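Let me give you the structure first, and then I'll get to my questions.
Only one protein chain is missing; all other protein chains are in place.
Here is chain A:
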């Protein structure tokens, strides 16, 4: 639906801007999946969803726990006596047992090397809400935050849309495996200064989405020194903390600040969630953890806009305080992720496709530069459309992550079963084989198969008006991708 000029004055600037990020051609991939979703028996030639960073590998462990722990539900005979108190509980501090449980789980994901103070745990509407909340607390409209690229696409919406904050990318290069260098940070900072943009801090995800790597000690220390020198904030989105399945170990910012002296802790903030580590995105458990008391207090007041349902707090309080369960879960989850990662990257390597060496996350950062016609983003898009329409895999092109080099693609592997992974690998194998006669084939199939347009499509209209053809998992509409 097009906005009429009268209508656009009727609504706010925020409502009529594109900052929500959904008017992007990248959603063609989602649409292709929604229109033709893979199913092993009902639609074996459909599009396989590999653009969705979801952890579906260990939900059975959670289901098993729930079956054994009826008290965790306020709907169950045993838990029912808590029903009234829970349903009335809207205190923005959150249930103490919930905060304790989350603090313990966060410590566990860091190997017990640090502990977290439950009083600093602030709820938010998913990590989506937590990230936005921090921007509201730390920056005024027009202020900037440095963000190493490639980065999670929805940062554009979460951090900027309603806050008016700007994101200033810090370019990372494949030549050093996309590591964040002090030079790149300084350069981005200086550029901002020149443009008269007040830089309020640095925000990054560690482990990284889309890279799947963890920051090493040197980089982390360098980062802390950088922000401390300039007295600007450091926001670490550690949402993938417990998806670290191989060496090197995860090092959290919380560990680094214990090791360094004279650091102003008022500058340090962590974002967390249970959406990736535990695979529970529907429960909307976002956490802001700040070492700055004023930010904790302010964030807590803001959390009224996105508290975690007390029913869910109650469930998780129970689950996360079962140390035996969480120990087992964290370990088993990592093992399964490691196996899946190995299976997938091994399969790719056999066809000459390399991925960035990674030890975390729910995805691989796939190097398809050798398959590009030219080292340009146009070629990247071209290749991407072929992957969607011919290989019938929805993967995410590097440009959607603001990668400065074309040819990289993020491919998710934890949201499907083993068989589907094999099917996906099989298709890629066939594609790579065929790709040897590249030029002519590509042009033909692109024109033939899909009338994908470059113009921005507004999907809400389609979604709202037609009966739901969407798969329930269409990430177009997901809080995070």
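FYI, a residue touches a chain if its C-beta (ideal position, glycine included) is under 8 Å from a C-beta of that chain, and two chains touch if they have at least 3 such contacts; residues count from 1.
One rule holds in what follows: contacts and distances are computed from a predicted model.
For the chain that does not appear here, its UniProt entry gives the protein name "1-aminocyclopropane-1-carboxylate synthase", which is one of "1-aminocyclopropane-1-carboxylate synthase", "Acyl-CoA N-acyltransferases (NAT) superfamily protein", "Proteasome subunit alpha type" or "ER membrane protein complex subunit 1". Interface note for the absent chain: among A:217, A:301, A:357 or A:370, the touching residue is A:301. Across the entire complex, the residue among A:85, A:190, A:218 or A:249 in touch with the chain not shown is A:85. Shown as candidates are A:48, A:139 or A:317; the residue that touches the absent chain is A:139.
Seen across the whole complex, the unshown chain contacts chain A at 1, 3, 7, 10-16, 20, 22, 54, 56, 59, 62-63, 66-67, 70, 72-77, 80, 83-93, 96, 119, 125-126, 128-129, 132, 136-141, 143, 157-158, 162, 198, 231, 233, 266-267, 275, 279-284, 292-295, 297-298, 300-302, 304-312, 315, 460-461, 463-465, 468, 470, 472-474, 477-480.
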